[in-house]
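Here the complex is missing a single protein chain, while all its other protein chains stay put.
First chain written, first letter: the chains are A and B, and each begins at residue 1.
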Amino acid sequence: MRRPITARPAGFSLRRRLVWQFATLSVLLVVVLFFAVRLAAERASRASQDAVLGAAVIAIGDGIRPVEEGLSVDLPYAAFSMLGAMGSERIFYSLAIGPRLVSGYENLPQPPVAPGDLSPVFYDAPYHDSQLRLAAVTRRVLLDDSLQEVTVVLGQTRNGQAAIARETARSAAWVGIGFLLLAVPMALWAARAVIGPVDLLAGAVTRRGPRDLRPVRHPAPRELVPLVAALNGFISRLHSTLQLTETFIFEAAHRIRTPLSLVRVEAEIALSETDEEETRARLRRMLRAINESSRSASQILDHATVLYRSEQFEPASLDLGQLTACVLRAVDPIAEMREIEIVSSGLDLPCPIQGDERMLEVAIRNILDNALKYSHDEGRITVTLRQSDGRAALLVEDEGRGLAPGDDRLSGRFRRGSNVGDVVGSGLGLTIVEEAATAHGGSFILQSRAEKGACAIFYLPLA
Amino acid sequence: MRFLLVEDSDELAAAVASRLGLDGHGVDRAATLSEASGYLDAAPYDLILLDISLPDGDGRDFLAKERQARRDTPVIMMTASASLSDRISTLDQGADDYITKPFDFAELQARCRAVLRRHAGAADSRQRFAGFTFDGLAATVTVGDEIRELRARELRLLEIFLSRPGQTYSKSHLIDRLFSFDEEVSDNAIEVYVGRLRRKLEGSGAKLETLRGVGYRLIPE
């Protein structure tokens, strides 16, 4: 039986590719998530901390009062307390009139633009070894009869903010990594979901019988509809090609054989009507050539039939004995012409097999043809059907010239035994037999007999 | 014997008819199934040679109708197809045998004889010559009360001589008729069969005369 040829994998697996793409995408997602969350967290915490910082600087500004001795500031305990509560930041402040420091830390960076007294100006600047976020407001106070502008600067480090952002982003990354770990099984699952219908479709097509060339109606996902359509197109082409092949075999047989018959009959008549020896010899050569070509045509057609049938192998329950008897009946008159006796035994016992009747008939006829061809006139052919070890063996023994040493494999296509001499034959006969045997899971052996002649054994598994 | 040949190829039909004529059979030719029905209605036949594909139908359907009408004239199907199913179906529908084109005439003869033999009694195949009676279907010669069986080649040889008694046949002519062209047979091979036939005809009042350098002929003693 012919095994279906499997497609060569294209070096990648759809499933693995899907999983990789999914995983890569997830990694990308995790990275993007990490940075996006970090940015968002930074923005959010900066905004909230700026709000507190702004409120605190305004509270300080509100505490500035001119007093007799000069300037009084009631630094709000609560504002500082609140600033201090927001993470582990350090707090710096300064009050200055113009360039003169009134209170607080020296050399604290001043705002890049002059702040108003309603809303603070925010800015970043380095101070000593820290990076500060600062807010500044101004307040106008009457000092020594002149309106002075006091700049209040309040700054804090933002180590905690960065740490919070990092921490948040890290949490997001953990979530992402968790997602990533989920993604691989998810991708596998998705790949299975995607490939599942393909497998189902393949299964549905594989389960079909050899003669089932109906279009595939198996429900397929939308994405696979083009594939199914292409498959159906292919099936219908195959169907019509097979039909064409069958028609061709029949047609070829008919077209070749009918004219050949005519030529042959005419030649035979011509031969019987002439006494001129030269013409007769010519006609004889002609007849021999016709015989050869008719035999070749016959065997080529048999071979085509066997190939076609084994592609479309559809075994039925048969009885090998009955089948052999039927073939023997058809061959009998030919044997009788040459006074060859065909002796059979074991054909009347039931011998159930699973097989293709036409292929087996072609095979058995070719075995008998071969035996007849190499038998001497008035010779004897023994046909025996045996059953043992779960298989049937059909033995066809002749008393002809047998096989020359080294001819054991005679079934190679168009090869003939080396000692066939003048016997007409294309050499395809035994190939046909062997292929029919193989298609049935059986085998075929042709061997010389000890005394004389050859023995052909055709093995088939019993049903 | 009276044969009906149903074959649409005119040339082939003519050739087959004349070849069968050589063996002394009378042959009517029909090119279509309707023509064949006409012949069958008009006269009885000993054997029908029926092609499968004919212009007005399938030979197998025709055969099936014949058998339904309980006409059991033996039929040999002639098929150009190697397909077994065709052959099986012909047999199922009541054909007595089939022969695949192109056929060896000797094979056709052999099959015809085999079929006719199975239908023995339906036709009288006996022929008298000199002091013996020849039964082609039974493959016997009867000399007096003695029935002598003929082997295949003896039978055919006698048929050839009896188809035209007195006619001289050359050795090569006889070889061509007796042996397959696939075999290379020496002229002497025929002498063996002539010798055997002479023994079967001993005391029959007929003799196979050797005309040296020319051939043989069957004449009454």
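One rule holds for everything that comes next: a residue touches a chain if its C-beta (ideal position, glycine included) is under 8 Å from a C-beta of that chain, and two chains touch if they have at least 3 such contacts.
Please note the rule applied: contacts and distances are computed from a predicted model.
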| item | value |
| --- | --- |
| Among "Ferredoxin", "DNA modification/repair radical SAM protein", "ABC transporter substrate-binding protein" or "Nitrite reductase large subunit", the UniProt name of the subunit that does not appear here | "ABC transporter substrate-binding protein" |
| Missing chain: touched chains present in the view | A |
| Residue touching the undisplayed chain, where the options are A:L29, A:A125, A:L143 or A:I445 | A:L143 |
| Hidden-chain contact residue, picked from the options A:L14, A:L39 or A:V67 | A:V67 |
| Residue, one of A:S130, A:T245, A:Q312 or A:Q354, that touches the chain absent here | A:S130 |
| Where the unshown chain meets chain A, residue by residue | 67, 69-81, 83-85, 88, 90-92, 95, 97, 100-106, 128-130, 143-144 |
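What we mean here is this: only the chains that are shown with their structure count from here on.
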| item | value |
| --- | --- |
| Computed distance of Cα centres, chain B from chain A, in Å | 65 |
| Chain A-touching residues of chain B, taken from the complex the two chains share | 9, 11-12, 15-16, 18-19, 22, 53, 80-85, 87-88, 97-98, 100-107, 110-111, 113-114, 151-153, 170, 172-173, 176-177, 180-184 |
| Contacting residues of chain A [partner chain B, same complex] | 249-250, 253-255, 257-258, 260-266, 268-269, 271-272, 275, 277, 280, 284, 287-288, 290-291, 294, 298, 301-302, 305, 330, 332-334, 336-339, 357-358, 361-362, 377, 422-424 |
